[in-house]
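Every protein chain but one is kept in place in this view of the complex.
Chain lettering (A, B and C) follows the sequence in which the chains are written, and residue indices restart at 1 in each chain.
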Amino acid sequence: MNQVTFKNDMTVELVEVMGSDLTIARAAWVSTLGERAEEGDPKRVAGLINYLMRDSHMSPFEHASMTFRITAPIFVLNQHVRHRALKFNLESGRYTELKPVFWVPGPQRKLVQKGKPGHYEFFEGSEEQYLETLEKIADISQVAFDAYQDLINSGVAREVARALLPLNIYTTAYVTADLRNLMHFLTLRRFTEDSTVPTHPQAEIAEVAEKYEEALKFHFPLVHEAFIKNGRNV
Amino acid sequence: MNQVTFKNDMTVELVEVMGSDLTIARAAWVSTLGERAEEGDPKRVAGLINYLMRDSHMSPFEHASMTFRITAPIFVLNQHVRHRALKFNLESGRYTELKPVFWVPGPQRKLVQKGKPGHYEFFEGSEEQYLETLEKIADISQVAFDAYQDLINSGVAREVARALLPLNIYTTAYVTADLRNLMHFLTLRRFTEDSTVPTHPQAEIAEVAEKYEEALKFHFPLVHEAFIKNGRNV
Amino acid sequence: MNQVTFKNDMTVELVEVMGSDLTIARAAWVSTLGERAEEGDPKRVAGLINYLMRDSHMSPFEHASMTFRITAPIFVLNQHVRHRALKFNLESGRYTELKPVFWVPGPQRKLVQKGKPGHYEFFEGSEEQYLETLEKIADISQVAFDAYQDLINSGVAREVARALLPLNIYTTAYVTADLRNLMHFLTLRRFTEDSTVPTHPQAEIAEVAEKYEEALKFHFPLVHEAFIKNGRNV
Partner (left out) sequence: MNQVTFKNDMTVELVEVMGSDLTIARAAWVSTLGERAEEGDPKRVAGLINYLMRDSHMSPFEHASMTFRITAPIFVLNQHVRHRALKFNLESGRYTELKPVFWVPGPQRKLVQKGKPGHYEFFEGSEEQYLETLEKIADISQVAFDAYQDLINSGVAREVARALLPLNIYTTAYVTADLRNLMHFLTLRRFTEDSTVPTHPQAEIAEVAEKYEEALKFHFPLVHEAFIKNGRNV
């Protein structure tokens, strides 16, 4: 029996940043200042960024970017790569042996849903439901990883053996997003009291989004403020 | 124990087609005929399409599209959605209970790889390897699906329960591709004697690509001919 | 002196349509019906499309497309090609001699603007302003086209000679848009009493947008209805 690790957090590390609030303003100033775009008045950056966000002039936000390294279960990465304007490189189950790290729900994870598709509400389950979930997910992870190892040890190609691995195995990705597309991701994948777009993201990808948003807030405070103020709708 | 189905084929159904070889030619004729683009000489379509392909004038190929419904294991769909210029809608493991249909390798599937990442060659394995692979993948599929059903019957949300399902479970997608992006997909995901780009697609996605290519050849014979003639390099 | 034509309308011809309201619904049904996506209940199409639009589930709208042939002044086409998710082929001033057709404002065109950049309001000018505008634009068009012809007759390359042509010369383009991106274009390039996004398009591109919208309404009436009902905000 292989040693298997269980966890439930999403790792998000900021790898690289391009630009700042001022970059966005300068890209916008091109439209009125042309060659002298860099001479715009820094005191007007906050007002300008808010105006751009409010009136949906989104192209200036494409000139700033962030790159993240994230480690998350495959079911989260699958939802993530659907955002096609982001740029991805993914750990390969063809080129490399996947490591025995699996997601299980943490004790805070609400397990029971009610309502129609697209409008679920989630509720805490019973202690019994939680323990059953934990046990079943952990058991399958263990037997699947053991079978995966056996096949590899028998000389079967990784790309075939990995077919039996469950969706909760962790893998790693590099993700680069410009701010326009990052905010579109946040619009759809995080719901807060400021949201004006109804959205029902799965809790695990919402946790990734929250970590991205912290980086946005830290490195682009005026952009983040305008995003919140205008209803998180990009 | 739930009734589980095993199979190894990829289902690809053509749902809709937009345009024809002539459409591509007309889009190209706009550059020289302007308003009279539709008056170009039909006898020159083949030569024009070949010229466009050879000299990498690819924008005319974007005005024709095909939509497919495909049913394939998740590990194939994961590779597929990485082609970000395609348009996808996917069966949801959050909104719906997944059906117990799982991929196992067919008897022709080469199971043993040699060489470095990115340059594998594949060889048939032994009868023993094949049987072990079949048994392990089938066993895990069965126990995972049973655990999935148990959790759902206990009232656990589908989005949590599906975390233990393996990557070989089948799901369905709608895929729309314009011809430029379809041929880029074929360039990377199918390797034939005509290929000039070295590429090493996994056999299962190459099977999907082959089925797309049949539809391309049937509905856009001149585009397909030019694609082959110019080295399958888009 | 060359014979020059003046006009002020935008020509928009629908060349091709892919899909229907039902196509959008079927692409959405993949998420819940999987392989049986085509079996969804046709009576529920209207409600489903409205729900998708309201909750910003926009990917199903990407599986339907329209192709237009449009003829418009270059200053309009320049604004148009900024919508990068659309697909374009343009008449070439390098490959072909441009024809002497030029835009002048029509008598209804409001000529005088007030307010700050991004928030102009337009007002009718005086009769005198209109006549001066007409005369100057027509005069420059005529002398520029004559000079262009002279250079070409002297053996100068078209790509050099066209540098002196004004932005009001008409050229033709093929434009293909999926419905998601077409509605995004309409959101930004047309302002009506139903608009919830403040936008200030130039009158000439708004006229193109209006013609696209007529085609949307005719071929996809339920999509159009949902677009209006949800505030023209895609």
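Keep this in mind: a residue touches a chain if its C-beta (ideal position, glycine included) is under 8 Å from a C-beta of that chain, and two chains touch if they have at least 3 such contacts.
These numbers were taken from a predicted model, which means no experiment stands behind them.
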Among the chains presented, those that the missing one touches: A, B, C
Touch with the omitted chain, as defined above, among A:V30, A:A138 or A:I228: A:V30
Options C:V15, C:V30 or C:I74, residue touching the unrepresented chain: C:I74
Which residue of A:N8, A:T172, A:S195 or A:N233 touches the chain not shown here: A:T172
Where the unshown chain meets subunit A, residue by residue: 11, 15-19, 23, 26-28, 30-35, 37-38, 59-60, 62-63, 65, 67, 69, 71, 87-92, 95-96, 99, 171-174, 176, 178
Hidden partner chain, residues of subunit C it touches: 73-75, 78, 81-82, 84-85, 88, 90, 92-96, 103, 105, 109, 111-113, 117-118, 120, 122, 125, 129, 132-133, 136-137, 139-141, 143-144, 147, 150-151, 154-168, 202
For subunit B, residues in touch with the removed chain: 31-32, 51, 54-57, 117-118, 187-188, 197-199
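Throughout what follows, only the chains that are shown with their structure count from here on.
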Chain centre separation in whole Å, for subunit C relative to subunit B (CA means): 33
Averaged-CA centre spacing for the pair subunit C and subunit A, given as whole angstrom: 35
Whole-Å gap separating subunit A and subunit B, where each centre is the average of the chain's CA atoms: 25
Residues of subunit A touching at least two other chains: 82, 117-118
